[in-house]
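Heads up, one of the protein chains got dropped from this complex, but the rest are sitting where they should.
Take a look at chain A:
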Amino acid sequence: MYGFLIAVGILLLLSIIWMVYRIQTLVSVMKGSDKKVATGSNKVNAFMFVLFLVGAGGLMFWYSIKEFDNYNLPVASEHGVITDQLFWITMAVTGVVFIITHILLFWFPYKYQYQENRKADFYPDNNKLEVIWTTVPAVVLALLVIGGWKAWSDITAPAPENSHVVEIMGYQFAWEVRYPGMDNVLGDHDYRLTSATNVSGVDFTDKNALDDFMSPVVVIPKGEPVLFKIRARDVLHSVFAPHMRLKMDAVPGMPTRFWFMPTKTTEEMRAELNDPDFVYEIACTEICGRGHFSMRKEIRVVEPDEFRKWMAEQKPYIVNNPSLVADLPEELKELAEITISEHK
């Protein structure tokens, strides 16, 4: 019944719109406005541009200021401060251009709307003007690029020797985090060794692998360089840590990396934001299938002392999975057993 009533209502509405449309067409034919070059609507449209400029501009400023603390994510890495700075410098430069060009674009239609007794200026070219507005943007862009290039070179430079290595491996649909253990060297991996117990495909015939351990959270120290070694096991993923201003694709068959320096512990950030539940997070930003939107991992930034304590407490992966080293050659097996007994 409701469906029927709605249908009748829509039909009624449509027929009213139709009538109005026909009447206004007939009126315009009667008035002969179709013979004119520009009708009264020209004035209305010209005015609408100005109205839009004021209305939309006001809305933009109001919302941008009101929401600033919401959309401006706090930053917690050393290079992030620099890229944020570049972002806001670019925002200032482009913002000025945006506002000026739009004022002109919407004010000209009002100012120069059609008038029967006026003739447009025949003004086909001016080379001086063209040169000016080619060189000025060129110089401004060059300055912006040089700033960006310097930052980019620093960010992508090789990681410092003393970086803490963390391996992050993406797969459908989670991240696996592996630490190199006390030797700070990750053991080799081979995707063919992947199994339910060896999710990262670690190759335990490499003795560097024996003290590697997994962690459900990424724990890193504040104020010391951290190197993420990133890889993927099935399809492309991308490690995105928004507060660290960090993003790097995880590519099957091609390890990638990203190093950075965390500047605030989780606790400090909680205090700063006055939010006791705050956590740093990793999300996936390369489409990877059904669970793309749910590849969450937590990062915990702690004081260096706490980090070392935490590291010391971790047990190598093989301690709870001795079957992984059962088939090793004699020499390595001995080493593995020593490692296991040390941590028992």
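In the analysis below, contacts are C-beta pairs under 8 Å (C-beta built on N, C-alpha and C of every residue); 3 or more make two chains touch, one makes a residue touch a chain; residues count from 1.
Just so we're on the same page, contacts and distances are computed from a predicted model.
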| item | value |
| --- | --- |
| Choices "Cytochrome c oxidase subunit 1-beta", "RNA polymerase sigma factor", "Spermidine/putrescine transport system permease protein" or "ABC transporter ATP-binding protein" - which one is the UniProt name of the chain not shown | "Cytochrome c oxidase subunit 1-beta" |
| Option touching the unshown chain, where A:Q172, A:S215 or A:N321 are the choices | A:Q172 |
| Touch criterion as defined above, residue of A:V166, A:M214 or A:L246 at the omitted chain | A:L246 |
| Touching residues (missing chain, whole complex) on chain A | 21, 24-25, 28-29, 34, 37-38, 41-42, 44-46, 48-49, 52, 56, 60, 63-64, 67, 70-73, 80, 82-83, 86-87, 90-91, 93-94, 97-98, 101-102, 104-106, 108-109, 112-115, 118-126, 129-130, 133-134, 137-138, 141-142, 144-145, 147-149, 151-153, 155-156, 171-172, 191-192, 194, 201, 233-236, 238, 240, 242-243, 245-249, 251-254, 256, 277-279, 281, 283-294, 296 |
